[in-house]
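As you look at this complex, bear in mind that one protein chain is not there, while each of the others sits in place.
When the chains are written out, they are named A and B in that same order, and each has its own residue count from 1.
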């Protein structure tokens, strides 16, 4: 399995933005682990109510004293420059510079993350203590950037299933050196794809998208409108590398994935909270817009805007842990496995109970139970609720039995010809 | 605006009953403030299972001592005579009189209100202390009344809306000198009509009915059966002039007005209680009978039968206050405004979020927010839920945001061509 924390550390320094080589290199590194299609969409392409932005490239950025000492260097931390800053190279008074500098007085050692996608300006982000120590009258500011027609990049990995239906998992790839709010989702999504690449097809297809936020999601939606009805379950992954409890934000329209996530979390070992949908957050905003209303939820640990490290240099590789990433990966794989196994079942002949003894079912169960698998009661539940209307998750919820145990019972019953999958 | 308490005081002395000049004069005074159609329905007219009663007129009523001293005079308080009393003019022993006198021993200074619409008798209502002081052996009782074929009067004001749908608000006008249980509803309903008369048409029509209880409602229903399907919301107003908490009795069939009233009360500053429908109370009994099942609730403060002053001379002009009447008027106007604005909305193109910046929406919102209006989050909710299925009230309930703020956001979005009203 992919070393999740190593991946976070490796991608951390890349200067990601909505567009440009930071995203491109990120996608190239993901593509080392999984078969990834990298799409380039030209600047200016109309996508729904938006258009693909110009491509912003930054090469260098510094603030120097008059004596030439480099006291701020973008090469040290790519949060130092406000995203989409225009080029500049001149002397500025401290007073003028102050209007272009962002700090966080309440977190004096943290560099804030700021971007101004469509603004016509430039800016630096500094820790407040650093800025406080800069007392010269005059500084030389230098940003070597350009904003020109190019393209926006996004990555897509698709693993077909045995049906046309699919699960979509997305992560955003447009934030620079932020570990939880960007890289944790990228790493877990990559590992999920790598696992499916190894395991081969499931019942449902699995599509993994690495998208620049908002305009990337809108672009993908615009270019895939004709096949959106194949999406049966969607999940946005973000901020899942910290050690806090899980938070799941429900879909807009009470989709099956909401119940599936609740079941996985309820039967897991981690603290969690379920939150109602609201039209603010990550790309579920786009997937859940009323003209699409796709069944997307969003899985997080820390919640954007609600944690101290959010959008600052404190959201670094130490804020996310290898253990937390692995836990999150496990939750997501359990979820995907549940969705994949969540079939509807029908008794071949549902009139009365089948005679279990004659069919060797008690022996089969005895073998299972030794291994912590399905019990006789689990089998009775499956046989009773296999009426073509209950999915396995419906059964698990009604019987208050973990999905995996009912699934094991269902497999036995399928093998003995007592039940079969139905649409 | 109408001086609500002045109106209560002015109408208080009129000798209202199911029929007769007390109601007629009440309607005439209402007609000073609003365009009111006064209907006269002849006695004996069959109306559903009922018929319009004979018209009862009372001119004078006294009890005198043998020496001619007038110790009870209907002219002092029109509660003194049991409604629909037959004429009488003779000497009676105290023992016989006692069988015709109603008092309230537990409230010795209060005169009870009694009526006997279809009985063949006469009676007086006295305070218990008054009656206790009447120790003569013989009294002369005198009631100058008649019960003859005439007509029943009711008032109706209709303000057409931009659609055929309408809101109906009713108050009963058949109680004599009772301020809360009669006049408070009349005053607020009149003010509501006057406000709409000034403001001009809303989305929905507004119909205000001033009806003698039970048979008045049944008569109106019988004469308007062909257009009852236009009634989208109905409200009976009663006992809303006292200073207690609000009580709202829900409609029979879970009508939208129930949620609207709950929203207004939940977002208001007053204590309140929501009560389930029951088939006892005011004219909602008729509107909510199973053959009509109209969406009528009943808004009260004190609940009939549950307050000390109910149906006694203690329910006078001091029991209702100008402030309480104004509060009730405000609750009712907020409710009517909400119902009137409660449209369903649809995004012009609901695929993804619209680009708010390009359209100047952030500027529009900034202006609003300064004035306590809609926020960006309010707008996002409206844009997300404008799928043609959610009414603004649905949105407000789901988002847990006051209706008025979502309405303000909706107006901005409508002005910018992002959403439009749908049926």
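Operating definition for what follows: contacts are C-beta pairs under 8 Å (C-beta built on N, C-alpha and C of every residue); 3 or more make two chains touch, one makes a residue touch a chain.
Remember, it's a predicted structure, so these values are computed and weren't measured experimentally.
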Residue in contact with the excluded chain [from A:231, A:399 or A:413]: A:399
Which residue of A:218, A:339 or A:386 touches the chain not shown here: A:386
Residue among B:160, B:279, B:357 or B:417 that touches the chain left out of view: B:279
Hidden partner chain, residues of chain B it touches: 48-50, 118, 214, 217-218, 221-222, 225, 252, 278-280, 285-286, 288-293
Residues of chain A (touch criterion as defined above) contacting the omitted chain: 347, 349-355, 357, 377, 380-381, 383-387, 399
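Here, only the chains that are shown with their structure count from here on.
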Rounded Å distance, chain A centre to chain B centre (Cα mean): 56
